[in-house]
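Structure first, commentary second.
Removed from the display is one protein chain of the complex; every other protein chain stays in position.
Coming up: chain A.
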Amino acid sequence: MDEQYILQLKNISKEYFGNKVLKEVNLNVKAGEIHALVGENGAGKSTLMNIIFGMPVIHSTGGYTGEIIFDGKTVDIKSPKDALDLGIGMVHQEFMLLPGFTITENIKLNREITKHNPVSRILGDIMKSLDIKAMRKDAKEDLQKLGMDIDEWLPIQGLPVGYMQFVEIAREIDKKNIRLLVFDEPTAVLTESEAEKLLEAMKKISSQGIAILFITHRLDEVLSVSDSITIMRDGEQVSHMNTKDATLAKIAELMVGRKIERVVHEIRESKNNNEIIMTIKNLKVNMPGEEVKGLDLEVKKGEILGIGGLAGQGKIGIANGIMGLYKSSGEVYLGNTKLELNNTRKAIENKLAFVSEDRRGVGLLLDTSIEMNIVITSMQVQNRFLKSLFGIKLFNIKDDKAIRSWALKMIKDLDIRCTGPTQLTRRLSGGNQQKVCIARALTLEPEILFVSEPTRGIDIGAKKLVLDLLVKLNRELGVTIVMTSSELGELRSICDRIAIIYDGKLEGILNPTDSDADFGLMMAGKYGAKEVV
């Protein structure tokens, strides 16, 4: 039985600093099949791929446990080179192409065909001439295998994105020993017609006996192209099925399904409250990797609005765009007044506050004290915590006394665990750093608080504290909260409504109690297709 599998993973587990990210995962890929691997962000797909490729990050963090069997033999893959030698190739999500080189030169990069010349016989292989003719011939063949009829001597620069993807694949199949090819979300950057061509090419490759491991979020692609499907969730392999037994709804449900613990038990009747505090119209944000492409959304006063979706679909870009951290266009109204975009100061003056997802980069001055971190934005924008020097208004200096007393109050209210208000924020744990960020946002006395990925990189106990704190702020101070998170469970535990973003636009708004399948379909951009299935 076992011989027909090209790759078998048995009971693979992996810990990152005591945090289990893979739990006893099994995966079997047959030779020449297209095997789809689906799962939410953080389900452990990338870690699994890193293990297969022997990426340094795995071995520098203590390795993994379990067994990898490749082509019937147990193997120990210690470096990407080992993986390449075995015949495992990877098509990267980001292109690894040199723009100024031709297609041929890229396909043959560092595997150029060379021939001897008089100089190289003396000075060694490095002075060998390139055999351009043979290289072009090989490249042409590779491209034809993919069903591409394109001049192999065109430069990469100026090619459509879809073509670049094909060149990348051609480079992998140019490696003669290739047995297994991993596609890491290859269609994410492609248009629909390009994606179709790619899927066709994948079928062609697999018909030549090369197995394909296909990682994707697009469930319809999975159904149309794959032979079998493995679904992962929270580091576990939850299901394996043949594609002919699968349906869209079934996959979606397995992908998302988990028990939801609601922190807030009463779901407030937000329908009764129709006062709109913020209206977003056709918002476009140019945040690399998290682009927003024309979003319409209304935020109701006093609610906790969740923004969810898969990574790269643009949910992170929304708050960053409104706060002016990334270039944006469109219209944002606060009540009836229009907010000036691309101006962080104006946004803060209009009683918006933002707790960034990039806590250590944007969120904190790491080598500055807790108290200064808490008040600095307020000092800069609102001129608070300042006193005039000798009564001269022009020379404002910081009011240490006021700062200290406010910081102490915040530390007590938010329960920031620290040695005192002068401790540097770098020394705090993730959860406490997050609280300092929230404290600073609160100091601005905002009407709307944007919180992005509030629990990222925080241990489980602290997660709950941060979420509780957000609920408390909402209920007791009446702050409207817009919370962006990759963790659907977290959104479903405290939000009143959850907006799902797909491809830079609003896919739909769900109640926290709606079914797993609905969430799964919406996140895959297939909500409209539900009725059809």
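We adopt the following convention: a residue touches a chain if its C-beta (ideal position, glycine included) is under 8 Å from a C-beta of that chain, and two chains touch if they have at least 3 such contacts; residues count from 1.
The definition used in the following text is that contacts and distances are computed from a predicted model.
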item	value
Among "Phenylacetate-CoA oxygenase subunit PaaI", "Cytochrome BD ubiquinol oxidase subunit I", "ABC transmembrane type-1 domain-containing protein" or "Simple sugar transport system permease protein", UniProt-listed name of the chain not shown	"Simple sugar transport system permease protein"
Option touching the unshown chain, where A:E291, A:E357 or A:D518 are the choices	A:E291
Contacting the left-out chain in the complete assembly, out of A:K78, A:H240 or A:K327	A:K327
Contact partner of the left-out chain, one of A:A134, A:I150 or A:L424	A:I150
Which of A:M49, A:M127, A:A311 or A:L366 contacts the chain that the document leaves out	A:M127
Contact partner of the left-out chain, one of A:G63, A:G100, A:G209 or A:G478	A:G100
For chain A, residues in touch with the removed chain	81, 96-101, 105, 109-110, 112, 114, 117, 119-120, 125-130, 148-151, 154, 158-159, 163, 286, 288, 291, 327
